[in-house]
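For this depiction, one protein chain was excluded, whereas all remaining protein chains were kept in their positions.
Right after this comes subunit A.
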Amino acid sequence: MNMPATKIEVESATPAGSAAPVVAMTPKRPPRSEAYARMVRETAVRVIPPLVVIALLTLVWELVCRRAGSALPPPSRVFKDTKELILDPFFDHGGIDKGLFWHLSASLQRVAFGYSLSAIAGIALGVLVGQSVWAMRGLDPLFQVLRTIPPLAWLPLSLAAFRDGQPSAIFVIFITSIWPIIINTAVGIRNIPQDYRNVAAVVQLNPLEFFGKVMIPAAAPYIFTGLRIGIGLSWLAIVAAEMLIGGVGIGFFIWDAWNSSHISEIILALIYVGIVGFVLDRLIAGLGKIVTRGTAMN
């Protein structure tokens, strides 16, 4: 959510040099504008340092890669090569020759699908393991072993099972992101204070009401920690999986660019992958903040 604002700042502020004049320029009219000025100042304090660092890093990159014969293109080259991709992300020439928007949205759709499945299954299994000692004894060792298997190691197996790229990719996302969700949910359930259980017992909530009214809200901070780790892992997994399964998707776009030696396109795609991953993470974190706003202990 921060990102679009930052982007605008990047484009408007960097050519003008430092952003300090922006602060000074805010009009000193009625008291309301002072609050506005303070807001601008606070935003500037947060936005300027990363902009400076980015500018410096870009400069170093430019200097290092500008020499003739360097393996990687400097930022100016990257921008020149990928201008069309940046300016028109929506073109569609059929096949896999599409704009970056379509590649990203194809990847995001897979992630949305696989991640939703893993969120549902992960929370359900986490509740089971957190609530039942026997389920924990039976399942926990299994989970601990399975969760160490790297995402891509699942891909051949799922291709063999599904015989199709699309469900295989979704399965890889599912199996990658489910473990932190299960484990964190289970910890959250196990840590529900005995007090809350006592209250529920005195009020005589039935198991279903206890689940909805006490268990899920009490464990919500833990669950969202799991969900947040999960979304990060699924975004990691999708790019890798797509490189292997092909078709439309940002992962395959990168692989395709490598095969055609379009290094600039790879760099652009990496920037987009990073930004999308960041936005996804913030999205889940923000959702968690809204949902768990009441759960913060006094």
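In this text, a residue touches a chain if its C-beta (ideal position, glycine included) is under 8 Å from a C-beta of that chain, and two chains touch if they have at least 3 such contacts; residues count from 1.
We take it that contacts and distances are computed from a predicted model.
Asks: What is the missing chain called in its UniProt entry, if the choices are "proton-translocating NAD(P)(+) transhydrogenase", "ABC transporter ATP-binding protein", "Nitrogenase protein alpha chain" or "Metalloprotease"?
Replies: "ABC transporter ATP-binding protein"
Asks: Of the residues A:A160, A:V202 or A:I290, I need the one that contacts the missing chain.
Replies: A:V202
Asks: Who touches the missing chain here, A:L117, A:V214, A:L244 or A:V279?
Replies: Final answer for the missing-chain contact: A:V214.
Asks: Since one chain isn't shown, list which residues of subunit A touch it in the complete complex.
Replies: Residue positions of subunit A that touch the missing chain: 193, 195-196, 198-199, 201-205, 209, 213-214, 217-218, 220, 292, 294-298.
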